[in-house]
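Excluded from the complex is one protein chain; the other protein chains are retained at their positions.
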Amino acid sequence: MPDSEVTFTLNGRPAVAAAGASVAVAALANGVKTFRRSVTGEPRAPLCGMGICYECRLTVDGRSHQKSCQITVLPGMVVQIDA
Amino acid sequence: MLERTSTFDVVVVGAGPGGLAAATAATAAGRSVALIDDAPLPGGQIWRHQRSPGKAAKRFIDQLAGVTRFQQAKVIATPSEPTLLVETPDGPRYVGWRSLVLATGARELFLPFPGWTLPGVVGAGGIQALIKQGLSVRGKRVVVAGTGALLLVVADLLRSEGAIVPAILEQASAHRINRFALSLLRTPRKLLAGAAFRAKLATSGTRYATNSYPTAVSDTGSGLRVEYRSGAMTAAMDCDLLACGFNLIPNNELPQLLGCQLAADGFIRVDAQLRSTVPGIYAVGEVNGIGGADKAMIEGQIAAHTISGNTAGAARLAAAHAASLRFVRKLAETFALRPELKSLARPDTLVCRCEDVPLSAIAQSRSGRDAKLQTRCGMGPCQGRVCGPILQHLFLTEPPAVRPPLFATAIGTLASNSKTAPGHQQ
Partner (left out) sequence: MGRLSSTSSCKVVVVGAGIVGAAVAEALVEDGHVVTLVDQGPPGAGATAAGMGHVVVMDDSPAQIALTGYSQRLWDARSPGLPAAAERMVCGTLWIAADDEEMVEVRRKAHFYHLQGVAAEVLDAARLYAKEPHLRPGLAGGLLVPGDSVVYPPPIAAAMADVVRQRGGEVLLGKTVTSMSGREVKLADGTAMECDFTVNAAGAQAAALCPGFDIRPRKGHLLITDRYPGYVRHQLVELGYLKAAHETTEASVAFNVQPRPTGQLLIGSSRQYGANAPGVDHQILRRMLDRAIEYMPVLAGLSAIRVWTGFRAATPDKLPLIGPHPDDSRLILAAGHEGLGITTSLGTAALVADCLAGRVPAIPLEPYLPARFLTGVTHAG
């Protein structure tokens, strides 16, 4: 079990994730199924988990196009999903 | 934003088993070492763990005391001869090297089939990576598919994390798999590991189906339905996640940008001491041939010993190295991809996920170059890392020329104050 939890903001609401988890996992653990829409509007979610596919991009602390599988979720982080 | 240039005796790119072995051996030999890795924590795909590293990783990570570490750092470009431009959380950095060890590893080959872009379809290595980033799969039904020893490792990991794995769909034939298992008699440790896997599978209710591959995935509203072929039979399975990957392909972009020659199938050409065709540059681990953590560790050490002039140390590892290379060949033969996999995609199946380019748009192009001019295939942020190998697999197109930036990066990384960049300093 995780030693501690981290509180962050997900789409404007407070959310909780295990300390040390990636932002991608934090989103998945909070019920996010669709991370982004493709250029023709298809729902997408993480594929490769290692920073290659760019399907996990989210807006983190105001910066868009961030690869959430390569960022550790931190207390107070603001995560926005435009899907 | 000012960038700093720091030069090291040995710069290691990639902190997986190969990179960790090279960095620790080089620092033990008294060299100044920098270790660059793009993940938040070291360990690569196989050892990285959110909570605590495994024993093998810890052994190396504990020896990193003297090493300058750049974590969450990506090599973006090679702006001048022995210098790497690295994007770090603190801004761009110029890192100079006297010797360079490339341990950039491998990524999965994803092949397109109807439904492969749906949320819930992840790579086999992908689900492994997400679990190591803290994903809970407890109680989830996960079908594992594709090819490779990795499928067994992933199924094992999934089950140990409380997931239900109804089946592994392995596209290789039973004949090939059995021959591979028998050949492991030469490497008792691996044979035992393999036997242990099979035993666990047998008691866990996971069916290991050979001659099997997914043909389509659909969203049922409450999960996924995976249609598949198994031998002559076609069937379907319901699940929460499909973890699917078709072998590993080398992350050869940085080596190519540096001028390293490729061998067959995109792997970096190296000699017995892991030297690439560019003086001073070594390539270790999966990037020169898929052989797992053992091979990578051996090669990381050989490269570091060679750099440090420790020929005896390198020679002591030669036999183990040769054995690991035999394992590389065995893996490649066993898990070669069957031709049916080229025909899974339908005309409306996407080939390029970044730009939503379907197979029908590509099929009209006369060459890979033509495809890139006339469609948007490869123009997205993944820079063709997903669709490029698909095109190569489906159409035998030539891989594109590699240009910087090696990853999408902030424009500021490529800019910065030109008065203080290398070239303007003495």
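For clarity, chains are labelled A and B in written order, and residue numbers in each chain start from 1.
Please note the rule applied: contacts are C-beta pairs under 8 Å (C-beta built on N, C-alpha and C of every residue); 3 or more make two chains touch, one makes a residue touch a chain.
Note that this is a predicted model, so its numbers are computed, not measured.
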Check the whole complex and report which displayed chains the hidden chain contacts. A, B
Touching the absent chain when the full complex is considered, from B:12, B:25, B:61 or B:77: B:77
Where B:265, B:333, B:370 or B:398 are the choices, the one touching the absent chain is B:370
Sole touch to the unshown chain from B:89, B:205, B:309 or B:412: residue B:412
Which residue numbers on chain A touch the omitted chain? 39, 63-65
Touching the missing chain, which residues of chain B? 77, 79-80, 85, 366-367, 369-370, 373-375, 379-381, 383, 403-405, 408-418, 421, 423
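Assume only the chains that are shown with their structure count from here on.
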Can you work out the whole-Å distance between the CA centroids of chain A and chain B? 22
Per the touch rule, the chain B residues reaching chain A in their complex are 38-40, 45, 50-51, 72, 107-108, 110, 117-123, 125-130, 133-136, 353-356, 380-382, 385-386, 407-408
In the complex, go through chain A and note every residue touching chain B. 2-3, 17-18, 20-22, 24-26, 28-29, 33-35, 38-40, 42-55, 57, 65, 69-72
